[in-house]
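The complex appears here minus one protein chain, its other protein chains still in place.
Here is chain A:
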Amino acid sequence: MRNEPLLGGMAQSAVDRETPLLRPGNTNCGGCGMSNLLQMMRRAVADRPVQLVIPACCAAISAGAFPQAGLGAPTVLTTFASAAAVATGAAAVARLNGEETRVICLAGDGGSYDIGFATMSAAAERNEDILYICYDNEIYGNTGGQRSSATPAGAVTTSTPGGKVEQKKDIMAIMAAHRIPYAASLSLAHADDTLRKLRHALDLRGFRFLHVLSPCPTGWKSEPALGMELVRLAVRSGLYPVLEVFDGRRHQINIEPEFSDEALEMYLSLQRRFQNTGLKASDLRPAIERHWLNLRVLSGRIVPARRETR
C-alpha cells in the first residue's frame, strides 16, 4: 500500500512521506481537524527527516497505547507545559550532530495559548530551530471540552455552561511580536495554502509558528463531515484571517474574505456550542471589522479614514 494513489491522488500521492504520520487504526474522533492536518503534513514533510514533540493534548492520544505507535515518526510525549523546551533540547542535539532532522512541536491551544505559553514564548524569543504547530480546536479537548484562552466569546464549553464571555486571544499577533522568522495561520479548507505554508515552514530555520483552526466535532457539537466546510466559512466570513508574518514585520494576507454575514451565520448555526447563547453574526461583526482594519494597516494597505460605527 506504499504510496498508492488514493482518491485520484488527492488523499495520497507519490510525493507523500512513505510512512503516514497518522497511522491507520488511530483513535482520533471522526472529523478531527488534527487528523486532516497530520495527513497534509505527510505530504508536506515528504522525505524530510522529522521528529515530533507532543505535550499532553489530543495528539498525545493519537500516539496510541504502548507498545503500538499511532504516529509514524519518532515522537516524545512531554508534560503539558514543556513541548517547546523539550523540542529545544532535541533540536539542539540534532544541530550539534549536523543532522537535518526537523523537530516539530504539535500542540493544542491549551498547551500553547495557556499552560505552555511561557515555554513557547521563551523558545520563540531564543529563536530555537523548531517548527511549532498549534492545532487550535478552541477548547481543552482531551479533558472533555473546557474553555481555554483560545475559546471564542459566546461558545459554550463544559466549564462555561452559559457561554464564554471573554474574547479569543490573538495568538498570531503575540507570536509575530516575538519577531520570529515565520508565523502563519493556515486554512485546512484550502489545501494549497496548507501545503505551501507547511513546506515553507519545514524548510526555514529558527522558530516557525503555524496556527491551524482545527475543527472538533466532539467539542463544537458539529457534524464530523462538515469540519472543512466550517473552516471555509470561518475564512469566508473574516472570522479566521489567513495570513503570514515574516520576521514579525512584513504581514501578508493570503486569502481575502468575502466578509459574508451569511457565511458567519452559517458558521454559528452549524455548531451547537453557539446555539444556546443566542450569538448572532451581527454580534461578531464589529470585532471582526476592527481586527481586519488593524490587519490592513499592518499589511501596508492604505486604509481610508472612517469613523467607527456604534
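Please note the rule applied: a residue touches a chain if its C-beta (ideal position, glycine included) is under 8 Å from a C-beta of that chain, and two chains touch if they have at least 3 such contacts; residues count from 1.
The definition used in the following text is that contacts and distances are computed from a predicted model.
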Listed names "ABC transporter permease", "Formate dehydrogenase iron-sulfur subunit", "Pyruvate ferredoxin oxidoreductase subunit alpha" or "ABC-2 type transport system ATP-binding protein", with the criterion being the UniProt name of the chain not displayed: "Pyruvate ferredoxin oxidoreductase subunit alpha"
Full-complex contact with the absent chain, from A:G30, A:P49 or A:G144: A:P49
Per the touch definition above, residue among A:A14, A:L96 or A:I302 touching the missing chain: A:L96
Candidates A:I61, A:I104, A:A183 or A:L264 - the one touching the absent chain: A:I61
Selected from A:G72, A:G111 or A:P217 as touching the chain missing from the view: A:G72
Residue numbers in chain A that touch the chain omitted from display: 19, 49, 51, 53, 60-61, 63-66, 69-79, 81-82, 84-94, 96-97, 118-119, 121-122, 126
